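All protein chains of the complex are present and in place, except for one that has been dropped.
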Amino acid sequence: MTHGTQVRAAIVGSTGYGGVELIRLLAAHPYVTVTSVVSSSNAGTLYSEGFPHLYEIVTDTLDEVDPQLLKSKADVVFLATPHGVSTKLVPSMLEAGLKVIDLSGDFRLKEADVYSQWYKKDAPEQGYLDRAVFGMSELFADEVKGADFVSNPGCFPTATTLGLYPAVKAGWIDPDTIIIDSKTGVSGGGRGLSMANHYSEVNENFKAYKVGVHQHTPEIEMVLSRAAGRPVTTTFTTHLVPMTRGIMSTMYATLTDKSRTSADFNELYRQFYEGRRFVRVRPTGTYPATKEVYGSNYCDIGMNVDARTGRITIISVIDNLVKGAAGQAIQNLNLMMGWDETLGLLFTPVYP
Amino acid sequence: MTHGTQVRAAIVGSTGYGGVELIRLLAAHPYVTVTSVVSSSNAGTLYSEGFPHLYEIVTDTLDEVDPQLLKSKADVVFLATPHGVSTKLVPSMLEAGLKVIDLSGDFRLKEADVYSQWYKKDAPEQGYLDRAVFGMSELFADEVKGADFVSNPGCFPTATTLGLYPAVKAGWIDPDTIIIDSKTGVSGGGRGLSMANHYSEVNENFKAYKVGVHQHTPEIEMVLSRAAGRPVTTTFTTHLVPMTRGIMSTMYATLTDKSRTSADFNELYRQFYEGRRFVRVRPTGTYPATKEVYGSNYCDIGMNVDARTGRITIISVIDNLVKGAAGQAIQNLNLMMGWDETLGLLFTPVYP
Amino acid sequence: MTHGTQVRAAIVGSTGYGGVELIRLLAAHPYVTVTSVVSSSNAGTLYSEGFPHLYEIVTDTLDEVDPQLLKSKADVVFLATPHGVSTKLVPSMLEAGLKVIDLSGDFRLKEADVYSQWYKKDAPEQGYLDRAVFGMSELFADEVKGADFVSNPGCFPTATTLGLYPAVKAGWIDPDTIIIDSKTGVSGGGRGLSMANHYSEVNENFKAYKVGVHQHTPEIEMVLSRAAGRPVTTTFTTHLVPMTRGIMSTMYATLTDKSRTSADFNELYRQFYEGRRFVRVRPTGTYPATKEVYGSNYCDIGMNVDARTGRITIISVIDNLVKGAAGQAIQNLNLMMGWDETLGLLFTPVYP
Partner (left out) sequence: MTHGTQVRAAIVGSTGYGGVELIRLLAAHPYVTVTSVVSSSNAGTLYSEGFPHLYEIVTDTLDEVDPQLLKSKADVVFLATPHGVSTKLVPSMLEAGLKVIDLSGDFRLKEADVYSQWYKKDAPEQGYLDRAVFGMSELFADEVKGADFVSNPGCFPTATTLGLYPAVKAGWIDPDTIIIDSKTGVSGGGRGLSMANHYSEVNENFKAYKVGVHQHTPEIEMVLSRAAGRPVTTTFTTHLVPMTRGIMSTMYATLTDKSRTSADFNELYRQFYEGRRFVRVRPTGTYPATKEVYGSNYCDIGMNVDARTGRITIISVIDNLVKGAAGQAIQNLNLMMGWDETLGLLFTPVYP
């Protein structure tokens, strides 16, 4: 594809927060045009009626979920659909010859029984699980390049594994001691109504949820096991922060060599992420806050070795809707198409 | 100036919120390069140390406030300085041959005594007051075009007068009945520390401030008087909302012809703002919320005529740091340079 | 009733925010014991399962809505039920010999057609409308004393009419010029799920709602008409603030005698509310913020006369769940029983 040709993109599940963010980000992409916004409900209505921030910006009406229709209007489909829905939609989309980037959790895990155990749903067919490339852009870019079906990582796994991978891969921390304490803004819970997202219940409140049972646990362990070269089990706890956007993972592990310093780790991470513009390894002694990546595709990482305890604390932040969803999906599209991975994604964080 | 040539911009007061927002927005401008970030304190230190969201994005060190230095590095200077400071800096900047866009309140009012009365400071020299073009982009674009010194409007006056001007100009509301109830996010108070901006004092709190004495009152009256063709006095009250960004002005006035409807006003406003992309007149019966313009240069307006009372309620929202400060300043630069006023400013609002 | 005897109270609609607040406040009342928590759904389940903040404090299970059961367990019933539900429940409750305090809007308006027009529901029978005493405690205490059926005022009307009544009654402002700009925290919207209360839609957002059609409009006008001695029509606009609790009404009116000052009005209000402990008239030149009454039964009022425009700005704040609902309901119970109206209600505001 030459630069003169626009790639046409359809967004299925366009009325969820992931879909809305894809629309915002793709509006600034030089080579992509959104040609269809799709919703299983509300087809035929004006998109901007439900999203007045896009008044006079998006003038489309919502399309139905119809692979042939999509094929006629688009080259690539983003599935920003709930878990379980992608399982049903992907085969017909691929069969229709569309490139597919799935933002749900359906195709991330490669073992059907692990999926069923954590997601409490029937897994997709194994053939599709095998075919889906797991799109953690900074770790597995080579596999994403040229793929036609990418499973976009979860928000927590993105922040977490980008923060842990270099240390595990290098053998500098003991994978059996990893503890992950994650915190997310409320938009991670989506646009569906629930008491858990009701303003007066969340505001001025901090709570843990899905303790010990979060479905992102096996996804994190899958990536860390790959880094370690052997199965890794972790303790992973998620918390809800009274804010809209942002994820922080605070991660703890025991050093394999207690003489290593914060500066050593900082240098290790800088080398590992050399040339990867969206990972910013912060100077030793400083730590990122979620607001510092707000609205952007950055993942910022800081770390501290505590000589008293022989442990490291690693802090990693992302915007859950960008690097944790829509942004990384576009980054994966860039890789799939052979473009510069930063194309259309160099948004400066919105601060304050 | 051809498109191949970059305009070089300096930002004085770059460590305040207005300055920080200029950096974010100008990073996306195709014809402008920020060549100097200036601060009266901290000169010589790395800019991103104080603003880690710009780590690896802005690598400059802070420059001193020195007109000759600025002249050597820049073509245009944005003054995002506190009231009273611009008064002192502008003459030397203009003398050095720099184009100047001043975001402070110093040069907005054209009568020195009115300035002194409301700002409690000595006014600039009358010659400079006369020379400064008041840059309410959608209302006075013709005057801004080709100017070399523009005084950028205040945040409240922008939201307010864009919401009232068409109705006053048309004579459809009685200017003597106008009441303006405005609400702003906390970033409008700037980055300077004060109990009024202390988190625990502001969070989960709503309060009025500067009741009857806000310095934006005469600026609003200046614009409305121009619309009415005679002096207009208004009641203007400001409130602080526990959020970072956003301004809403809710405005009330008595109709001059009680038979006019919401739809009539809606049509009047649509015609008035025809072709002005940053003003979005919302469909009759709907009203804008501040989040719907978050991070963008839009001013959205809705209105309702209440036949019971013969009054109209007009609601106007902006992002105080964009349309209310940095965004309109860049829009004015675009006009000054003869470019399309939307250049570099078509950011989609960040939602949610 | 002697002090040794406890009044037994039932709370119908105990799982809404009004009901939950009644439980919190009544726990500190020296003469009242909550003997039944009632819910149309969930009867039989442990109350604290849905409200873990009351774990080990409230150990009751939810009762069904059954007048005979309530009569056997309680002397007084608080109806914290949605509009339309109270209409159906009140007759049987009164018939069973229970004292009733209704927190819904069903019995506030005395004209059935006005109710139907604004609430879009069938009005209660006129006999019950006539029988219900409108319990604006500070204004109509004499009528509440000894009543057995009190209709508790709405949250906006409470803040608003307490702020306007003395000036209208005294004839110091022109009732035809009154404009009311109100702002409320999100808990005012209740515990029912809706997009309007969804965290990510509300947080960092400020919006107007029900512009020109809010059902509290006729209630406010009813009280102001009583003060003026003739029909009064007002412009009333409501806004949603990203916080949980708190209401502010900012009110504007034209003076009938332009020579009166802020201090004159302050003195008028102090005399009017002499001895009414829950209304705090703030010193001239200061204005209350919502947080300053958080969790308490106070209504704080400040005012400013603007000689430039001949208008007054009056600011009145309450905690919508206390003075605007549960607190005033208990204050009315105190009055009904002939007790000191402050009994059990002298909570110090929670600050910060």
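Order as written gives the chain letters A, B and C; numbering starts at 1 within each chain.
Simple rule for what comes next: a residue touches a chain if its C-beta (ideal position, glycine included) is under 8 Å from a C-beta of that chain, and two chains touch if they have at least 3 such contacts.
Computed from a predicted structure; not experimentally measured.
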For the chain not depicted, the shown chains it touches: A, B, C
Option touching the unshown chain, where A:G246, A:G327 or A:G344 are the choices: A:G246
Residue, one of C:D106, C:D181, C:E204 or C:E341, that touches the chain absent here: C:E204
Sole residue of A:A170, A:A289 or A:L346 that reaches the chain not shown, by the stated touch rule: A:A289
Footprint left on chain C by the chain that the document does not show: 17, 20, 23-24, 27-28, 51-57, 187, 203-204, 244-245, 277, 280, 282, 286, 288-289, 291-295, 300, 348-352
For chain B, the residues touching the chain missing from this view: 17, 185-187, 191, 193-195, 197-200, 202-204, 242-244
Residue ranges of chain A at the interface with the undisplayed chain: 179, 181, 183, 185, 200-201, 203-209, 211-212, 233-235, 237, 239, 241-246, 248, 250, 252, 287-291, 294, 304, 306, 308-309, 311, 313, 315, 317, 352
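Just so it is clear, only the chains that are shown with their structure count from here on.
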Interface residue overlap between copies chain B and chain C, same or different (over half shared): same
Approximate Å spacing (C-alpha centroids) for the pair chain A, chain C: 46
Residue numbers of chain C (touch at least two other chains): 185, 200, 203-204, 242-244
